[in-house]
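Yeah, one chain of the complex is gone here, protein chain that is, but the others are all in their spots.
Let's look at subunit A:
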Amino acid sequence: MKAVSVEEAVAMIPAGASVMVGGFMGVGTPERLLDEVVRQRKTGLSLICNDAATPGKGVGKLFDAALVSRLTATHIGLNPKAQQQMLANQIAVDLVPQGTFVERIRAGGCGLGGVLTPTGVGTLVAEGKRQIEVDGKPFLLETALRAQYALVHAFLADYLGNLAYALTSRNFNPVMAMAADTVIVTADNIVPVGVIAPDHVVTPAPLVDFLITNG
């Protein structure tokens, strides 16, 4: 793990990159990284995030600045700007059931080619996908999902990069921290090694490539 400034970290991300962003309706989202992505105008992003948050909050800022060209998400109903951009064909949107979304990312981070899920069988979601029977029950083959970058937010990070999360801000962060080539983390608190007890580390330090310095 290397500690870097938010400007240095975002400068590494090229325009058009695929980026996973943690958070659920803007809760548990690395806001400082997103502010800097907007400031450096990283256009044409392929965004993988549970939702589109709301205008002005979380990944909502990326839609305010029209930086997204592709979106993989489960729900964008609370961001009218994302909806408008989808209906105007400015962004290509792939809507995925939430349990499938997280399992595809988990598979991507765990070396699996995909998962078999009953969710979506017999619905629009099944279109174009392989259906596989296991013990007589139908499942959809959902393929793994990875990104070039994961932008993750934690409650605690120690000097080595071990991470712990707070309450409902954990959500997709630990799963995404497994599923990207480069993992960049912001934390509310950066603390000495040992403050997070081994049993309480959720994301082990070797998964973190860059930790954004505080202050």
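The definition used in the following text is that a contact is a pair of C-beta atoms (placed from the backbone, for glycine too) under 8 Å apart; a residue touches a chain by one contact, two chains touch by 3 or more; residues count from 1.
Methods note: contacts and distances are computed from a predicted model.
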| Which protein name, taken from UniProt, belongs to the chain you can't see among "glutamate synthase (NADPH)", "Peptide/nickel transport system permease protein", "Succinyl-CoA--3-ketoacid-CoA transferase" or "Cbb3-type cytochrome c oxidase subunit I"? | "Succinyl-CoA--3-ketoacid-CoA transferase"
| said: One chain isn't shown here. Among A:62, A:76, A:144 or A:211, which residue touches it? | reply: A:76
| request: Sort through A:14, A:44 or A:122 and give me the one touching the missing partner chain. | output: A:122
| Which positions on subunit A touch the chain that was left off? | 24-28, 50-51, 53-54, 73-78, 83, 86, 95, 97-100, 102-103, 106, 117-125, 155, 165-175, 202
